[in-house]
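As you look at this complex, bear in mind that one protein chain is not there, while each of the others sits in place.
Per-chain residue numbering starts at 1, and chain names A and B are given in the order in which the chains are listed.
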Amino acid sequence: MLIEIGLKTSKREILIDITNLINDEIKKSKISSGISLVYTPHTTSAITINENADPDVCTDILKGLKDISPVKSSYLHGEGNSDAHIKASLFGMSQMIIIEEGRLKLGTWQGIYFCEFDGPRNRKIWLKIIKD
Amino acid sequence: MLIEIGLKTSKREILIDITNLINDEIKKSKISSGISLVYTPHTTSAITINENADPDVCTDILKGLKDISPVKSSYLHGEGNSDAHIKASLFGMSQMIIIEEGRLKLGTWQGIYFCEFDGPRNRKIWLKIIKD
Partner (left out) sequence: MLIEIGLKTSKREILIDITNLINDEIKKSKISSGISLVYTPHTTSAITINENADPDVCTDILKGLKDISPVKSSYLHGEGNSDAHIKASLFGMSQMIIIEEGRLKLGTWQGIYFCEFDGPRNRKIWLKIIKD
């Protein structure tokens, strides 16, 4: 089963908690056990899993990433967003999450994040569910 | 099939070779062909695949990561482990490995590692096996 979810990002760099969005689709699918692939079809965004309790963690992650992959004048790509392409590959285009008893099986402190590195933009998430 | 494996980490940062642990569970499952999702439910740990021959590689990986995502006093998160949250997202919460002939199909020099970035702690690994 393949589901497309739309999303708007409001800044150049932001992490958006999409855990409930994904869980709602899993519930609607009526699939009780399997795996879900959460995938971004864009090249300057990523999907990650990290802490969902203290929002400061997201702020720190974006701050840390900015130091790891800064904007550089020496990059060749004319759009000036090569730092964002690198961040996308560092965090990855997708995450796999277990489905158990009809919902995502995440750790106590885990949430799923859509990571925007070159917004604001209209974005899509593709969710593929594989049954056991 | 979903399996939980317990693990203790002995330092703040360590890579633990879990290849045999995972392979033992694959063998017990009697599943001969498919894919396995090796997943950490924690937010300051990761799963990676890398060289299993020279232990110096693990030492170098942790040293390199410390330079890539250093501890910073400018981070906001009160627990002081934002560097570890970033390392977790850089390496990723999970790895997918092919199952063939009832065991993991890894490259000659590949091993699977549980990566602890904010230990020592009691940790869990979730292993989900999807049959062909």
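Things to note:
Keep in mind that, in the parts below, contacts are C-beta pairs under 8 Å (C-beta built on N, C-alpha and C of every residue); 3 or more make two chains touch, one makes a residue touch a chain.
Bear in mind that the values here come from a model prediction, so they are computed numbers and not experimental data.
The chain omitted from view is touched by exactly one of A:64, A:92 or A:119, namely A:92.
Residues of chain B that touch the chain left out of the display are 33-35, 48-51, 54, 56-57, 59-61, 63-65, 68, 90-92, 95-98, 100, 105-110, 130, 132.
If you put the missing chain back, the residues of chain A touching it would be 1-2, 37, 39-43, 68-69, 72, 74-79, 82-83, 85-86, 88-90, 92-94, 96, 126, 128, 130-131.
Convention: only the chains that are shown with their structure count from here on.
With centres set at the average Cα position, the gap from chain A to chain B is 20 Å.
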